[in-house]
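Only one protein chain is missing from this complex, and each of the others stays in its spot.
Chain nomenclature is as follows: A, B, C, D and E, assigned in order of appearance, with residue numbering initiated at 1 for each chain independently.
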């Protein structure tokens, strides 16, 4: 299995790609498929609107077509899963989305899922996705930290905002598992988990976790 | 209200645009907003895969941006509603999708909606859309006529296939209202309705119908 | 199309009928079907209980039977849609309900619908209606202003109460579109929309908007 | 508890009332509340349309108001539960509907409920009711015997049609419990149950069963 | 009908059994089936975890097998309904669970059900049960009093906590009917109902109420 699992950051923010890359360290191993995080330099600075998502979808699919020969599989690594279903139309390769995988993983950890969003504008889009997945009944709420992707790197402020959002999801909405609703939050996962006392699912890790063994199985 | 309601056929098949255009005749009137059906010449020959939809979404949004000044509103006229939510992010203009409008209209006509699809590949995508809309409970089935957009123009074969699909939806699935799951079927609406004895919603007509008075209201 | 679209206020409160009538001004035009708002003088002073609704249903249907010859269509203009499904059994005419149309319209504007009710007693009845429509998943909450239909005419108090309810729906429930849950609130629509910063759907306007073009189509 | 539980047949067909009355024999006992089946002579010959239901709702409520002093409770005994929610607005008395009780009872017997309807026209109305109850997910199908209430008394033909419908619900839809979707089918319950090998819930019996002990509890 | 309806308290806390027993007084009568509340001495002190429930399920089923000859029916009397579906596999006897019956009963009283739990740990399990029943749409919230079964006997503290929980369910979640989410709260039902002004369903009473007439019917 010398091929590569491509984890595609569809925005052009290399910091986000580095955060992801670091988060995947525990999943890298000589005997596991090689994982490569890439930045789509043609992508937008951040993916916040539906228009960003639609544009990213096209870039993600194009990247996949151009890297089919080397690919063990593709992961679209933005919480709106741009291009996921178009990737899946490429037969013979595994394609996963970090949002879908995070939600599915959370369903196997708790009963009542709360999601921490970056910006409030994404929330309706996420609800559409959960409706499409048919899992809306399991989502008890989504609360935004209302910060830009750029501002994500200010650690202490971001952690504080995430803990506050997580606490509302736990106490007001009754969540018993949390999902980080953005690809760039991985570095803060442990802090949030400890502060709130609920398991926290980081979506890129969730997707790569679901991918690794399935690549072995050939699914 | 001298502005134009653009009905955007996102594939490059001018026959489909002509069929739509003809179907809108009853809705054209001096005192109603002007309706213009346009063909996206950059679009694919037909929109059947999710990849087609994603690509079309970008083109549809671009068209809207380029025609904002003249526009009273935009209708994305493919049953996968490419670009609908990106259009809606353009504030101050009305944006509707023919699939969404057809489904909403059907909900005010019958209780149990059956959909006639062009090709089987689209069916899972449509179910995702109905899940996102939160109306899955009202859809009793979708049956495909399994014909290409190109083959749509062979009238008698197409009508025959549509009647057969409609009948299955009525008799096996219990539909009491039908929706045509494609923008290019309008010419066959009356034949199907009469043959099956159920109301049939044609999506482009449904969308333009929903748009016209809302343009007056400024919604 | 010299026939009339009857908008039936099923309570006997002429003020409510006048409010509706004024709200429909933008939808009146020489080339559109004539719209006539009528008050059912045999109706109750207000429709707040289910018993009121059931009684109104009978009156609404009777009115329709007596005016079939002149009618282009009928709209039952109370947010409980009294008689809607009985109207629909009259073949060959268009029948819509303001509640159903308001909800369907809101689904094409936002993702998460909040409803402003007049009185708390109506809320369970509305939830039954949304369940019957199969759209409950899209409704994030309903908050009552707890005022009588009579008290609706005190503008400043009513607007204040509506803004407060709308704000709770936006901030606590996450609504991104609001629906006015009563036929008599139309005059306050703009004030509420501006104060809250969310689109507000007025149900009688929504229903007449959906009706006008469909009458042309003969649906 | 010398008061009476009124079981109101809202159509004027005395045969139906007699069938009900006979079906309740096992539930009559000196120590249980007195059960009286009454025919609403002002009601229609059969309740098949929504218009029939709306009219019946008014009659049922009026009967209850006129008999409040003698009443232990009221059961509206038509499978469309006419007037149920209006009855429930009368505080201090128990009001149940045979459809609601039959469905709730069936949920405690099997997982996948199939319903045998009299006429196909009622099916959409029943689905609206199950949506309003929020139990649609448990209903796997409804099949009509397509016979009038009048024709119900021809036993052998009716039983044959019911068994055929029940068999389709079992074999094609996967039902593991059946509900009779009409108040006048009680006499055939045992035959259908034995022929099909699934439990069959008769709605008037289900409602009276739910009522009897609740009357003792004062709920 | 000399046989016995066994109401099985699957924990070994005899106080809970006594509370139940007292709550059933209005349902005992010479002409009704005999009701016997029993304590499973092999059961745990309280049933709070899923592991407790699984263990209790085995004991409940074993008890039923050992008492089949004397039994008119079995009620598993813990709000997690341990063993309910295993009991139902014993053909020819009636088996009900107090949770299922309480929820079904509440659906015939109000539209929006709120549940008062003992401990927060049970809440996800209860949501799983409502999902399995297909009635999640009707449950608006569950709030825990966060007290142990042992602490239930301190009346004034418990009532105070239940009223507080009930008030949150009414005011914040919009409940119009409440369910006690534990078998041992019966003694406080009237106090809670009066304080909050909503009907309160006690689950053991609900289950025995549903059972009594069904035993006569042989269902």
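Criterion: a contact is a pair of C-beta atoms (placed from the backbone, for glycine too) under 8 Å apart; a residue touches a chain by one contact, two chains touch by 3 or more.
The structure displayed is predicted, hence computed values, not measured ones.
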Chains in view that touch the one left out, judged over the entire complex: A, B, D, E
Among listed residues E:36, E:50, E:93 or E:191, the absent chain is touched only by E:50
Among E:128, E:147 or E:160, exactly one should touch the missing chain; which is it? E:128
Which one touches the absent chain: A:76, A:144, A:158 or A:205? A:205
Answer key for E:58, E:173 or E:195 versus the chain not shown reads E:58
Contacts from subunit E to the absent chain lie at residues 49-51, 53-55, 57-58, 61, 83, 85-86, 88-89, 125, 128-129, 131-134, 136
Contacts from subunit B to the absent chain lie at residues 123-125, 127-128, 131, 136, 141-142
Kindly note down the residues of subunit D that lie in touch with the hidden chain. 110-112, 137, 174, 176
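Here is the rule we use: only the chains that are shown with their structure count from here on.
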Indicate whether more than half of the residue numbers at the subunit B-subunit C interface occur in both copies; give same if so and different if not. same
More than half of A-C's contact pairs recur, by residue number, in one of A-E, A-B or B-C. Which one? A-E
Interchain centroid distance [CA atoms averaged], subunit D/subunit E, Å: 27
Find every residue in subunit D that makes contact with two or more other chains and list them. 125, 128, 131, 133-134, 136
Touching pairs among all chains present in the structure: A-B, A-C, A-E, B-C, B-D, C-D, C-E, D-E
